[in-house]
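Notes for the one structure printed next.
Just one protein chain is left out here, and the rest sit where they should.
As written, the chains take the letters A and B, and residue 1 is the first residue of each chain.
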Amino acid sequence: MSYIEIPVGPQHPALHEPILLRVKVDGEQVVEVEPVVGYNHRGIEKLCEVNSFIRDLYICGRVCGICNIVHATCYAQAIEEIMGREVPPRAAYLRVLVNELERIHSHMLILAVMAEIVGFESLFMLMMRDRERVMMLKELVTGNRVLADYIIFGGVKRDVTPEKAEKIKRELDYVEQRMKYYKSVFEEDYALRRRLEDTGRISAGDAVKYCFVGPVARGSGVKTDVRKEDPYAAYDEVPFELITFREGDSWARMMVRVEETFQSIAMIRYVLDHLPQGEIAPKAIPRKLPPGEAIARAEAPRGELTYHIVSNGKPMPYRVKIRTPSFLNIINSPVLFENAQIADVPVIFASLDPCISCMDRVLVVDVRKGKAKVFSMKQLSRGELRW
Amino acid sequence: MGERRIPVLALKALGRSPWIIHFNTGACNGCDIEVLAALTPHYDPERFGVLLAHSPRHADILVVTGALTKKAAIRLKRIYEQMPEPKYVVAVGACAISGHAFRHSYSVLGGVDKVIPVDVYVPGCPPRPEKILEGILKVVMKARGGEVR
Partner (left out) sequence: MSAVKVLREMGVEVKEVRPRRYVCEVPREKLHSIVSSLVRKLDGKVYASSIVGIDRPEEGVIELSYNLWVLGECLVSLRVKLPRDAPEIETITDVLPGAYPHELEAFDLLGVKFIGNDKLREPAFKPEDMPPGTYPLRKDWKLEVR
């Protein structure tokens, strides 16, 4: 199918709105999708080269607020590997605990956002309300709801007392019960399934070729998870199942997250029941970075996160490369939009678990009409394509 | 973890609900998820009539998060210009206030007050949802000539 590209006005509407997607349509049919990059670029890798490796821990912990603990964990791991430093067993288990709490809140967030995209406002509100329990648990363990700077080189900053452990288990019992209900909604609600099924399908082979990671790849049946294939912290000791679905569509990707939430709850229970005795951090925080190199990988809620750090023995690292899961999933997403209708675009995009502030507006260019306009994701999802 | 008491009478006297629009200028999303949380039942913003507007043209209060990246600066200005008077701005989080850890970066200008006037600053990394809601309500009180501490 060929189409003529019609130049759109002198004033590009994209310049006036925060957008992450440019979508070319022919009527309701999507012709091409292009993610807009650079909008969120904060030059962090360069900042890491002019700050000490200790300060960089705090900078890297702020790359992503939703999975900040995973960033801090991964960065610390890379530095610990260069230092030749082991983390005490109790701290390794606590790192698993907080990383899994992060996974639960993050998955609940995108599940709630997806509900809202397809018009299920009440489901969004209910999930967000229940998610508050998890945020409260994060604060109980790390000292803050979102960013706590809980991870330090060689360990973690706070311990979990038996009373806290009991509280965590009680709250997770409640969250688990609620998640069972939400699972049934995602499995049985006719309207929800119809919106999600069959959209953005990709085969397992293509998912690997296009370098999709995390639940996006696992939703197509790819058996990949850093916690299983390349264990870190205490993941080689804490049992869990690698969740995959076969369908490869938006529904499968969301269901992977639903099931992973249950796995995370079970893992936290295991951690609390098997917490090794001992210290949680070295008495003296290491302050020298020897020369060396390390590539650390972690399974963030959105997929594989990797830090490649090169040190030449100076306190400021020579090179810090951060590759977030969304970097791959979002920029490689155009392949998922082939043969989609415009109303599917928000659903497919949300199934990639992009950062929520990017989930707002889309530039739609109708190649036949020669018009361009910015629409909100909600408008597109409801089929409100009014020119 | 107690909530500060906001004189509800002052707000009810406003006579209409403050509609807010939220814009992220390059944040890590930490503040954004707390802004989102502030709009959910646990914090019950609707008792103050706080609602999310559909477009800048219908908004009273612009809630901004993030260290101001150069790419986002033009867009932020544009959104602010599209808002009708009277309009107010709440800068949420350390990054929106000064750029925080990213202020020296080649792609970051600093805090959002580099391009638009800010009425209320809510510090934190990120601030709690209660504080964000309080910041929004302080704008309302400021608008009514009320006391803002």
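In this text, a contact is a pair of C-beta atoms (placed from the backbone, for glycine too) under 8 Å apart; a residue touches a chain by one contact, two chains touch by 3 or more.
Since we're looking at a predicted model, the values are computed, not measured.
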Displayed chains contacting the withheld chain: A, B
Option from B:K70, B:K114 or B:K142 whose C-beta touches the chain left out: B:K70
Sole contact to the chain not displayed, among A:V222, A:V258 or A:V365: A:V222
From A:V50, A:A191 or A:I285, residue that would touch the chain that is not displayed: A:V50
Touching the absent chain when the full complex is considered, from A:D159, A:D230 or A:E247: A:D230
Option touching the unshown chain, where A:A191, A:I285 or A:I331 are the choices: A:I331
Where the missing chain touches chain A, by residue: 37-38, 41, 43, 45-47, 49-50, 81, 205, 208-212, 222-224, 229-230, 295, 297, 304, 306, 308, 310, 318-319, 321, 323, 327-328, 331-332, 335
Touching residues (missing chain, whole complex) on chain B: 69-71, 103-107
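Here, only the chains that are shown with their structure count from here on.
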Rounded Å distance between chain A and chain B, as computed from the means of their C-alpha atoms: 25
Touching residues (chain side chain A, partner chain B) in the complex: 15-18, 38-44, 46-47, 50, 58-59, 62-66, 68, 109, 125, 128-129, 131-132, 135, 145-147, 355-357, 376
Touching residues (chain side chain B, partner chain A) in the complex: 22-24, 26-34, 36-37, 40-42, 54, 65-67, 69, 71-72, 74-75, 78-79, 100-102, 104-108, 125-126, 128
